[in-house]
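Taking it in order: structure first as structure tokens, then the write-up.
Every protein chain of the complex appears in place save one, which is left out.
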Amino acid sequence: MKPLILFCLVFPTILSGCSGSQSALDAHGVSAIHLKGLMAGFFWVCTFVWLLAILTLVYALMRSRLWEAPTQSDGRWTRIVVAGAVAATALVITVLTIASFYTTRAIDESGGDAITIVVKGEQWWWRIRYPNPDKSLEFETANEIHIPVGQDVRLELESADVIHSFWVPSLAGKQDLVPGRSNTLLIRAERPGIYRGQCAEFCGLQHSHMAIFIVADDAKSYAGWLASQQIDRTAAMDDEALAGQTVFLAKPCAACHTVRGTSASGTTGPDLTHVGSRRTIGAGLIETTRGSLAAWIADPQTLKPGNNMPMVPLTSDELRQVSRYMDNLK
Amino acid sequence: MTAIAPDRDTRDSHLAEVELQRHLSTTWGSASGVWGALSNVDHKVIGRRYIVTAFVFLALGGALSLAMRLQLSQPEARFIGPDRYNQIFTMHGTNMMFLFAVPVMEAMAVYLVPLMVGTRNIAFPRLNAFSYWMFLAGGILLWVAFAIDTGPDVGWFAYVPLAGPQYGTGKRADIWAQMITFTEISALAVSLELVVTIFKQRAPGMSLNRIPLFVWSMLVTSFLVILAMPAIMIASTSLILDRLVGTHFFNPAEGGDVLLWQHLFWFFGHPEVYIIFLPAVGMVSTIVATFTQRPVFGYLAMVMALITTGVLAFGLWVHHMFVAGLPRLGESFFTASSMAIALPAGLQIFCWLATIWWGRPIFKTPFLFVLGFIFTFVIGGMTGVMVASVPFDTQVHDTYFVVAHFHYVLVGGALFPLLGAIYYWFPKFTGRMMSERLGKWVFGLIVVGFNLTFFPMHILGLQGMPRRIYTYQPEMLWGGLNMFISLSVLILTAGFLLFFIDVVRSAFHGRPAGANPWRASTLEWATPSPPPCYNFQRVPVVSDSVPLWSDGEVLSVASGLRVDRRELLVTGVVDASPEARESSPGHSVWPFWTALATTIVLIWSIFTPWAVVWGAIPVAIALTGWFWPKGTPEDES
Partner (left out) sequence: MLRTHKRPSNSLFWSLAIAAGVAVAAAISARKALQRLDSCTPVCDSGTKPAQTIGSASGIRTRDRLGMLTAFALCLGAAALLGYIREPLRLRQDPAVTSELEKIRLMPNGISGAPPNIDFALGQPYEGASYNLAQGKRLYSWFGCATCHGDGQGGKGPSFLDGWWLYGPEMVSIVSSIRDGRPHGMPPFKDRIPIEQIWQLAGYVQSIGAYQAKVAAPGRNDAKQTRPAENRAPASILFEPVPTLVHPDQGPNP
């Protein structure tokens, strides 16, 4: 049993690099590392206590063969042992409580100045806003957050509708997004990488498909990404993409989605200005490729039943053009 | 007042045994047929009904869990869609918590407590009947709603705003909220009866320090119910008001608070799990005592542990809200209190270990289930200490780690003792023994199946799998463990099927049992199996806490109760000295009519608030009928 457990624990962490690690045991953020240490401590203490209890039980059962009536001093001795066991329990839980308290302090401490990112939970995707004192440099994206390695990031968590929960286990514990409140989560990635998270509070039909990706880059890559997100267009468009843009603006797409630099300014759905550069679409549902974009646009309800994107009837030419356009928005 | 003949010949003091039985059977017997069933107020009949109904709900809830495991066995499986899956897991949790776990514990108490304290019937027998019909109505409401695709789909905890007026579409959440009202009325009624029975109807000589530990645990549980259930009734009523009438209890824009729901719900929700666990603790104490043939070590410690657990249970609820954004210092207080409750629980475990150490264990099925309980519940307790810690919880809250934890403590801590208790008390309920051979198979399959099913969930939770998801991506690499779990649940199912088969078979073909096949010490074993309708021919008198072990074959009795009308003995709270003879109501069909009228009000009020006004009329009529004096001999009292 134990080798199996070890195997199950280790193996996925090796393989999950491709899709982003989502495991509390695969800690890459400061908070997650503290928490993993605490969890290991708890695990060993609790295992020891449980083994002690079970071994006592087994011995008590087997001892029945040598049964003799208990005496007065046996009763007194047992009372002392039981009282001692209760005292030991009290000691253990006091130690564990104090350890928890110190860990709580450690994960809530911020080293220096922190970058602020606003995360608003919607049913069933994440609206990300990078605020900036210069309003022209502010932008919105969806479902994917980029952060610089080694720097504190403060996530301001709000909700547009119901309670969600922001959880990227490899970086930090979770925090709920509660309507009517603004909660904060502090994260700091220690290593570059892609970290996957998921909504961890039941929020309706597609709670299962509400993933978030945090991409931790070194400072230079992060600055480059930030710059590319702040401008409206990065790639030149060929004829097919231009035709796709026309379709996009003529159809209901523009009523719900924003593509900065065009007349599309809908705010109901995610901002699509740089959708092609995101790793996944549909909040972690499928990898972003032209084909998957086409599949999503053609019938979002089969891929993610119950989500709020309606099926818009398009001809096959229109679909081809729009998917080229979307893929082009890098 | 006319001169009446002295009533000496109608008392039980001077009657011979056969004549006494004849009188008592006539006085305490119930009618047959449908009318008899609807009007029965015998606690044993009602208790049995309750137990059978609760186990039917257990089977239905188990079927739901099989559906969930089928859907989760593979990544991106398409067996069940998101809407149906949301209904299924909501139904599974709601059914197990409200329709199985609490009612079955109440049911065992309804049957056993009057027998254990040596009285003829539970206090307020008609209220007892009423509570069963309310429970049944609530269960039917919920399951019929599920059958017609209107089952609640917001989780068993129904957080607002998902369950609120804007995002909870349709009547699903209202049906959930109203079902709560049914089951809470039922639980409150039973708890009131138990408190009064335990305090005022004990056998003479059964002072507070001689009460069986199971009765103590039911007493503490009943107080927990009385203090915790109103919180959930307020919460569910506020939810219905928000949804139906447009109040703003949970609307932040108008001064309400989303977290208010969580506080109200969990203020009930945490004591709820102790309402389920404490009766099981009482069952374990009883079984350990009988199967080591000695009283449980440390009676006073055990009672104090029960009371401490009950009191502490009200100070833990915020541990369900550690990630909601409350101030960290306040949350840390709840870490301390949540860990502190490990102390009374640990004390109880140590006392049982001491009992087993100094006793002579008899390895029959009930005792095997107690061993399974210790093995499993302590694991659950350990993971409980883990999730009690705020930082630990920020990683495992709302993941499969928590699912594993609460199944370990609820199944290991409550269901295993319950199964052991069924094997233990089945001879008393039916007069037949269950099969020892099948019992060992049941034990093995269930304990092994349970651990194989739920232990891997700890790992899944740490690997990032959240709760309440209907599917997961293939690249998450959870598929292997999920498939393993889904296959292991078949072992668990086989164990349960075997259990039901054993129960049904033994009810018809089991080996006949005598009055005390286990050589136990408590009073219910002093009467034939199954007990006659009047429980005891004469009221027993006890002189210590293990009456059947110290008095041997002959038990002292008190006589002087009338046999021509239903009468029982009321005694003092502390030392159970006889105080008065009290008449006990006979059968009445009015509890059924009242339950029917209340059901109509409650279901109607899901659709319009005017139901409360107009529906009050049939309820008033039914209650008037209930309390109207009927000229029976019991009314003369």
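Read from first to last, the chains carry the letters A and B; within each, the first residue is number 1.
FYI, contacts are C-beta pairs under 8 Å (C-beta built on N, C-alpha and C of every residue); 3 or more make two chains touch, one makes a residue touch a chain.
In this text the structure is predicted, and so the values were computed from the model without any measurement.
Contact with the undisplayed chain is limited, among B:Thr150, B:Thr308, B:Ser559 or B:Thr632, to B:Thr150.
Of the listed residues B:Val41, B:Met116, B:Met179 or B:Leu244, the one in contact with the hidden chain in the full complex is B:Leu244. Interface residues of chain A with the unshown chain, by the touch rule above, are 179, 205, 250-252, 254-256, 268, 301, 305-306, 308, 310-313.
Listed by residue number, the positions of chain B touching the unshown chain are 17, 21-22, 24-26, 28-30, 32, 34, 37, 42, 45, 48-49, 52, 83-84, 136, 140, 143-144, 147-150, 161, 164-171, 242-246, 248, 250-254, 429-432, 507-508, 512-515, 527-534, 603, 607-608.
One rule holds in what follows: only the chains that are shown with their structure count from here on.
Centre-to-centre separation between chain A and chain B, using Cα means, comes to 38 Å.
By the touch rule above, chain B contacts chain A in their complex via residues 81-83, 86, 154-155, 159, 161-162, 166-167, 252-253, 257-259, 297-298, 301, 323-325, 328, 331-332, 335-336, 339-340, 342-343, 346-347, 349-351, 353-354, 356-361, 371, 374-375, 378-379, 382-383, 385-386, 389-399, 456, 459, 462-464, 466-473, 475-477, 480-481.
Contacts from chain A toward chain B in the complex involve residues 5, 8-9, 11-12, 15-16, 18-19, 22-25, 32, 34-35, 38-39, 42-43, 46-47, 49-50, 53-54, 56-57, 60-61, 63-64, 67, 70, 74, 78-79, 81-82, 85-86, 89-90, 93, 96-97, 99-101, 103-104, 107-108, 123, 157, 161-163, 165, 167, 169, 172-176, 178-181, 183, 196, 198-208, 211, 284, 305-306.
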